[in-house]
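Apart from one protein chain that is not included, each protein chain of the complex appears where it belongs.
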Amino acid sequence: MTVLIKGGAVVNADRTFVADVLCSDGKIVEIGDAIDAPSGAPVVDAGGQYVMPGGIDPHTHMQLPFMGTVASEDFESGTAAALAGGTTMIIDFVIPNPQQNIMEAYRTWREWAEKSVADYTFHVAITWWDDSVHEDMGTLVREHGVNSFKHFMAYKGAIMADDEVLVNSFSRAIELGAIVTVHAENGELVYRLQKALFETGMTGPEAHPLSRPPECEGEAANRAIRIAEVLKVPLYIVHNSCRQSLEAITRARNEGQRVFGEVLAGHLLIDDSVYRHPDFDVAAAHVMSPPFRSKEHQDALWRGLQSGNLQTTATDHCCFCADQKAVAGTTSVSFRTARVASKTAWKCSGTMASARAG
Amino acid sequence: MTVLIKGGAVVNADRTFVADVLCSDGKIVEIGDAIDAPSGAPVVDAGGQYVMPGGIDPHTHMQLPFMGTVASEDFESGTAAALAGGTTMIIDFVIPNPQQNIMEAYRTWREWAEKSVADYTFHVAITWWDDSVHEDMGTLVREHGVNSFKHFMAYKGAIMADDEVLVNSFSRAIELGAIVTVHAENGELVYRLQKALFETGMTGPEAHPLSRPPECEGEAANRAIRIAEVLKVPLYIVHNSCRQSLEAITRARNEGQRVFGEVLAGHLLIDDSVYRHPDFDVAAAHVMSPPFRSKEHQDALWRGLQSGNLQTTATDHCCFCADQKAVAGTTSVSFRTARVASKTAWKCSGTMASARAG
Amino acid sequence: MTVLIKGGAVVNADRTFVADVLCSDGKIVEIGDAIDAPSGAPVVDAGGQYVMPGGIDPHTHMQLPFMGTVASEDFESGTAAALAGGTTMIIDFVIPNPQQNIMEAYRTWREWAEKSVADYTFHVAITWWDDSVHEDMGTLVREHGVNSFKHFMAYKGAIMADDEVLVNSFSRAIELGAIVTVHAENGELVYRLQKALFETGMTGPEAHPLSRPPECEGEAANRAIRIAEVLKVPLYIVHNSCRQSLEAITRARNEGQRVFGEVLAGHLLIDDSVYRHPDFDVAAAHVMSPPFRSKEHQDALWRGLQSGNLQTTATDHCCFCADQKAVAGTTSVSFRTARVASKTAWKCSGTMASARAG
Partner (left out) sequence: MTVLIKGGAVVNADRTFVADVLCSDGKIVEIGDAIDAPSGAPVVDAGGQYVMPGGIDPHTHMQLPFMGTVASEDFESGTAAALAGGTTMIIDFVIPNPQQNIMEAYRTWREWAEKSVADYTFHVAITWWDDSVHEDMGTLVREHGVNSFKHFMAYKGAIMADDEVLVNSFSRAIELGAIVTVHAENGELVYRLQKALFETGMTGPEAHPLSRPPECEGEAANRAIRIAEVLKVPLYIVHNSCRQSLEAITRARNEGQRVFGEVLAGHLLIDDSVYRHPDFDVAAAHVMSPPFRSKEHQDALWRGLQSGNLQTTATDHCCFCADQKAVAGTTSVSFRTARVASKTAWKCSGTMASARAG
């Protein structure tokens, strides 16, 4: 089959320019100024639009070990699915356990990713701090091309980075010319709210958004932004889900600070009514962190993209089957909401649930 | 002489790409990926910078008739001076008198501009309203390539566009796919303040900024923005000089509205202490509208450029000799500040004063 | 019947203090520190609340002549109804026709109000300008105790005050130590939108909110605020109905400006879904200006009261019977939406419609 895409702005790695693109049998066969459509070939008017050879998903978690199980989508099936949808590259995350050697974790993830069928690279999470971490960040940047370090401000008692880790890691990143990224939620507040909800007996999916209100996210976003401002490091905030974090980003950008914001497809399209779904499994399947928010926040996120205060969209792709979720629930020390904390079923097909972690 | 400019992002009309540029004897002789510098030629490292073949000044007034005299720089001398500084194109303004036929004014300016030695085009000012103006806007867009209409919200009793003109013209512009621009100052307030200052005997240059405080500009900027929002037309605000108008633009852009802001070199670099200069002529030479502001506003303007809430810089080039200013003073009906209202000496050399009008 | 109100903060004209209030047969019989409730008398715990002997409605229009008819509630019936609900004082409006002598209008309204059965006073509207208005404002303040002047920024072609009137009147008010108030809607924009809607054939109540969007109100509020800022006069904005005008007030108050905001009971409780009511008469009965807004704006208004950025609530009480509305529709020169422009039925009972004008 042959298709002519006319008049779009062709975005290549090296330059952007207005051109026509002729595709035949799934391949680009010609790029030029005024290509005539072959007889019978459909013509797409791309005037005023970008034409890209493929998309980049800057936020995925293939075969992630998490709460006693492992994300069911591995690097092969996951990148194959991505390609099928036009995503030709993913940026996944190396997430060392606290006290785990960073290089060791990095080598593990690199090995897992060998079987990928699309392009890939990694953000590396900084989940603890000592001199070896300081050293390894340098090795990763200088010898392995890593240029982005991730920090989880939530998940107290697990991978949470407190202010001390943030300040040390951000300081090291700017020395190395790397960018820092954060999952912005105040982990102490979340922990407190989870405990309080558990004590009242609210342990179902309906408790999940109550345990992680927008104010927790906005606070953490603002904190990361201000620490980055003082330490003069560029910052990228993943999966902004609410007005509060968007406002923190907007304030900083209006002052000229280099802060960037990502938004997930899910937060743009799904609202928090899912947590009150009469079918427990449907409600539980949507548990992820940050949670889905009310319509007010969805409107704000779209406005954020429109204004340019948010720059990227991602999926946070992280699949768990329904039975895996049950396992996570069983091994969870605290309560049923925690069981699926930061997990959500994305779309279910057969016995397989496509889920995402924050 | 030969110069090699290495590693900049070359901006052409059709595309932007990273390349080396070799210039010899004032001409670009090669653009390529890895050009070797000829022996002895200086090399400029342009990494991370734009490399452009010339600049565009979006705001000039060559040979403008104003208050009984005419700006001394004509289209030939003005564009020659521009070229000498690397500005290869200007956008000047057609400014019909109230009740004057728009097409007639347009033809007059086009004729004046024939002698230009650089590229030029025109914004066309809408200074009054009737059905012929409505008709002529269409002719200008469809037959003459005009795509920008200017409105002066100040200069009561002369070229001021009140809300009725703004609403009519903005509505017409969006029908035609044109952008609208405004000089944003509340003309009624300025008129009132001028009169009040005159009555107190303050008629020197020191009264000029007092007669046009930042609040007047911020109010008008916000009004134009909101009218444009309701009528869904993109808006460009010329010569923003203060925090207040920047904030109005920033608020609108954060909501996703298509509003653009220009800032003049003068407002970025000169502050209002000039109006208290002990030498009357120096102080008077800086009278222009909007006036120069305090340091606080300069800081805000730089931050506006840094954040991207302001997009363009311009000169508002509009020259008047010192003796022309005297004539304007003599013929002015109201008072000495009005005499040089919206004029300023930019740089003086000999008996010639380079001045700018808002 | 006897009631004891305990522990409230008693607000009198001269002081506020915590006390108990004993009421018997509709009268206050004792105010004291620790009154014992008579046997069997109900006790109201007013701790943390204000206890007031009566309310003030700062915005009413009794027997207002408007669009060929007269508001059906006169000063006697209106104040009697007010008293029945605990409102012991109203502030009504003297509204001169353009060119009408202000003192003459004032005397007319004063005479109408003689039959009031509750306390009353007047704001006086400034709807046009010449030297006599300047003079009469002084007379009103110095000899008649008037301390508040109202300006309608909407109603083009009728009582609209343009920037020239605003600037003159605000300047005069500060000389006299009076406060200024505005009905904030951009009249030119409303006029344009009404015309455009009429041309598309939308002439029913559903067109009313489209002809007066929140941006029109926010723009006018901001304009009045900035003019008041420059002229240094305190400002009171009546019937704020939307986020936009609240934000304009909030910005100004945060900078320390003396701006005050009123909100109507109707805007707090009724949303714009009423204009899409299947029963035309119900929809039409809610036409008033500014119109009812979406829930987002209601939330903002409540938050405005909570934060103290809005200070007063009022009714804008202005009754028209259904048949009066028909007359107004018939005599209206423009179109059916205009017919009931700035009128709304508040609650209907029998042939009587309780309506309000902006």
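Order of writing sets the labels: A, B and C. Residues in every chain begin at 1.
Throughout what follows, a residue touches a chain if its C-beta (ideal position, glycine included) is under 8 Å from a C-beta of that chain, and two chains touch if they have at least 3 such contacts.
Keep in mind that this is a model prediction, so the values were computed, not measured.
Novice: Among the chains in view, which touch the chain not shown?
Specialist: In the entire complex, chains touched by the missing one are A, C.
Novice: Looking at the whole complex, which of C:Thr16, C:Gln49 or C:Ser132 touches the chain that is not displayed?
Specialist: Counting the whole complex, the residue in contact with the absent chain is C:Thr16.
Novice: If the hidden chain were put back, which of A:Pro213, A:Gly266, A:Pro291 or A:Gly304 would touch it?
Specialist: A:Pro213
Novice: Of the residues listed, C:Lys150, C:Arg253, C:His267 or C:His317, which one is in contact with the missing chain?
Specialist: Only one of C:Lys150, C:Arg253, C:His267 or C:His317 touches the chain omitted from view, namely C:Arg253.
Novice: Which one, A:Ile5, A:Ile102, A:Ile159 or A:Ile227, makes contact with the chain that was left out?
Specialist: Spelled out, the listed residue whose C-beta touches the missing chain is A:Ile227.
Novice: Spell out the interface residues on subunit A facing the chain that's missing from view.
Specialist: 162-164, 166-168, 171, 186-189, 191-193, 213, 215-216, 218-219, 222-223, 226-227, 229-231
Novice: Could you please point out the subunit C residues that touch the chain left off the display?
Specialist: Given the touch definition above, subunit C has residues 14-18, 250, 253-256, 303, 306-309 touching the missing chain.
Criterion: only the chains that are shown with their structure count from here on.
Novice: How would one label the connectivity among the chains shown: line, ring, star, complete, or other?
Specialist: Looks like a simple chain-to-chain line, open at both ends.
Novice: So, what's the distance in Å between the C-alpha centres of subunit C and subunit A?
Specialist: One centre to the other, that is 50 Å.
Novice: Two or more other chains touching the same residue: where does that happen in subunit B?
Specialist: In subunit B, no residue touches two or more other chains.
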